[in-house]
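Note that this complex is displayed minus one protein chain, with the remaining chains in position.
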Amino acid sequence: MNSEEVEFQVSHPNQEHGLQLPSPTAWPVVLALGVALLLTGMVTSVMVSILGLVLAFLASVGWFRQVLPDEAHQPVEVQAEPVQVSTTRRLATRLPEGSTSRKIIPVETFRITTGIRGGIAGGAAMAVPAAIYSWVKYHSIWYAMNLLAAGGFISWIGASDAFLSEFHLRGLLAALVIHGLTSVLVGLLYGAMLPMFPRYPIVTAGFMAPLLLTGILHSAIAVVSPILNDRIDWFWFIASQIAFGLVCGFVVNLQAKVRTPQFQALPFSVRAGIHGDIHDRLHDESTDSDGEDTSR
Amino acid sequence: MATHIPLDEMHAPQQMGEETHRKLWLEVLHDWVTTVDHKKIGLMYIGYALFFLVVAGFEALLMRIQLAVPNNSFVSPEVFNGLFTMHGTTMVFFVGMPILFGFGNYLIPLMIGARDMAFPRLNAFSFWISAFGGFLLYYSYIGGSGLYGAGSAPDVGWFAYAPLTARVFSPGHSTDYWTLSLLLTGIGTIGTALNIVATIISMRCPGMTMSRLPLLPWLYLVTSGLTFVAVGPLTAAQIMLMLDRYLGSHFFDTQAGGSAVLWMHFFWIFGHPEVYILVLPAFAFANEIIPVFSRKAIFGYPAMVAASVGIGFVSLSVWAHHMFTVGLGPAENTFFVLATMAISVPTGIKIFNWLATLWGGKIQFTVAMMFAIGFLFQFLIAGLTGIMLSVAPFDWQLGNSYFVVAHFHYVLVGAILFMLFSAFYYWYPKITGHMLSEKLGKWHFWLFVIGFHLTFDFMHVPGLLGMPRRIYTYEADRGWMIWNMIISSGAVVQAVATLLFVYNMVISYFKGPLAGPDPWDAWTLEWATSSPPPSYNFAETPEVSSRRPLWDLKHPDDPDSDYESGPGHRRQAKEKSA
Partner (left out) sequence: MSDVALAPGSTNVTWNPPARGIVGMVCLIIAEAAIFVIFIVAYIYYIGKSLSGPTPKDVLSLPIFTSICLLSSSLTVHAAVSALRRSQQHLCSLWLATTVLLGGIFLAGTAHEWYDLIYNHGLTIRTNLFGTTFYSLVGLHATHVIVGLILLSLALWFSLRGQMQHHHSEKLEVLSLYWHFVDAVWVVVFLVVYVLGR
């Protein structure tokens, strides 16, 4: 886009000429004062504004003449004071040869998208207990859906059970949006936490996902229509959340683990599975000696 | 120009001739006023913000004295209105923004290995115009054309809802002072934000790709991006208000068909992203400080970046949760409730990542780390009350009560101010070359924690009991008495702690032990130069190959670049292990 000489003049003015720093200048402060006085005149008197205008004009001219055609620089002397940056006060003690000196956690984990997939699958699964509940209680599978959709339509808050048992296209769409969004959000949050709990996804999801879901979905329902909140059957609600969690975990478990970049840093024998000391390393917290920095 | 150059020439030989010659105070002043050095400008930002912090803190104390007991007449209602308006405006625009931009100014070029900001002169201009904005606001106490020639401060609240600001309801110039000073700082804020973005994008040292950028510049990038889209609307709304007041237009004039609610929308389109503009730099400090004192690299760097950008975007769509009590209608309410709740997802990711960074680390409980951990706890609680308030029916009950005041002070003080103190303890050695006293610092921390919790934990209670914000007094039989007494006494404890902090800063500057370039054994580039850094920052432009360049230097046998994903690095790592 630009020629080379423009490049260094503009973005790195100091590289070629030793140490050239922009020279100090009073024009910015004068311009600022001018503009400030210009506005201050609006609450005091016109004279102040005129003074501000004059100052601002003078400063603009001065500033321009300093920057154009070439920016003013002044040379700065480098103090010959060596800074020992490359040393550290505490030297890290190294572990014996053959082992990386870093604790590597986690070596394998799931992708964040895995969590989203799990969330969507769980969201679909959650519909099953909800439909069963609706059928058992109100002999219509649409009741739970309409209950959720009522969040979007204020007029449905006082609606009768009979009305909520019918099928409404609007209800289906609204419920899909609300439920889909929450499922994806819960999945996303869960996916982001997966690297912290890389193992046993079914158990973690069975526990974590309902927890997150209660946090997000349930509070949201309470918000959107507190009256509807009264109609929710808690037993079934929690049952469907657990269904969500288990299916979510199951789906996550199906997905392949990905190897984090750290895996690449392991010695070849470990990666090839000859030593297989990944788990030892993961849990061997005590191998750290005191002076050493723990990493990752 | 004509007056400027001779001055410069006069100074130059003097400085060259006698290095040890003590400069006259006028020369020092001239140096500071004309400086374009990002470090000096950053320090001026911080100093100016600290000055206003003391001023606005003093206003808060006056209000707490007034509210400590029922039926008090320590200040008059008019003065009280002025106090809460000035306290809010000052804290947001003349403390929060400048202090965060000050740290950004000081640290970003150092952290990315640059010699200065992208536009050094614009940087100076932005600072000065913000500063003049602050002085103009406080000049209203003298020049605000109140009764009988006395001054009067703005008294319309920091969000200045519409009918109150009309000429009819706010005669004189007090509201104009507010508008004009915010316009001035708005210019400065946009200028600095622009400068920060251009610096981060264009001035990085060789090798520092965006995926190796330390998290502090990353978050400042998001904050600055937010600043454009948030301060722009504020400026627009202020222009409209000025047109209404000066030229008689009808933007917010309900009698001519204008809308008062439109002002609310415009203000909060600025107002809510503003909260994130203030809190993201606090997150940025945490991202630097927590890893260093856990002796671990930050956990989940890409997730942290993604969450910050996510917060930036979502925060633009939550403004109307400040307006649930207006009666927006169910569809709007639902949207803003859900958006507000959705923002807790990226925020949650951040908290988990900080916890994971702490997990298994060798935590060093320095004062900076203690403040950071306090931040984690308090930010969590502030987030929880935030979720409570995001629930529209709950907000209908508690909107504009002391519960809301407690909630946002929990964010502003419990999270942001705590992280700011942490940043002071962490970077003070770099800035001055002297360590802050850890002993005084621990006193400061514990006193402040106690004062903070006394004030703001108990402030939730009168809110739940129905005490509205911005009342200047209350009757004795309301049952709010004891709570207000506790709150006010907590405020005094906080004031004492802050004085201790100021004392620590002053005494350590003269007597603190020398810090050396890298007292915390940290990993980012600012610790690779002397403390305080020379005006040119780095004698040679550094070159980096990982997110923790100083780690690589300190541990050449085990550099970070082996572990960070990237095209060239895997190969290296393989060679190494083979």
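A and B label the chains in the order they appear, each numbered from 1.
Throughout what follows, a residue touches a chain if its C-beta (ideal position, glycine included) is under 8 Å from a C-beta of that chain, and two chains touch if they have at least 3 such contacts.
Treat the numbers as computed from the prediction; the structure is a model and nothing was measured.
Residue in contact with the omitted chain (choice from B:33, B:69 or B:236): B:236. Among the residues B:249, B:317 or B:535, only B:249 touches the chain that is left out of the figure.
By the touch criterion stated above, the residues of chain B touching the omitted chain are 113, 118-119, 122, 190, 193-195, 197-199, 201-204, 206-207, 224-225, 227-233, 235-237, 239-240, 243, 247-251, 256-259, 262, 266, 269, 525, 528-530, 538-546, 549, 552-553, 556, 559, 561, 568-569, 572.
As a convention for this text, only the chains that are shown with their structure count from here on.
Chain B has its Cα centroid 20 Å from the Cα centroid of chain A. Contact residues on chain A toward chain B in their complex (touch as defined above): 11-12, 14-15, 19, 21-29, 31-33, 35-36, 39-40, 42-44, 61-63, 65-67, 76, 78-79, 81, 83-90, 92, 94, 100-103, 105, 112, 151-154, 181, 185, 188-189, 192-193, 195-196, 216, 219-220, 222-224, 226, 261-262, 264-268, 285, 288, 290, 293-296.
Within the complex formed with chain A, the chain B residues making contact are 1, 4, 8, 31, 33-37, 115-116, 120-122, 124-125, 127-129, 131-133, 136, 139-140, 143, 145, 173, 176-177, 180, 183-184, 187-188, 202-203, 242, 246, 294-297, 299-300, 303, 307, 329-331, 333-334, 337-338, 341-342, 345, 348-349, 352, 356, 360-362, 387, 390-394, 517-518, 521, 527-530, 534-536, 539, 541, 550-551, 553-555, 557-558, 562-565, 570, 573-574, 577-578.
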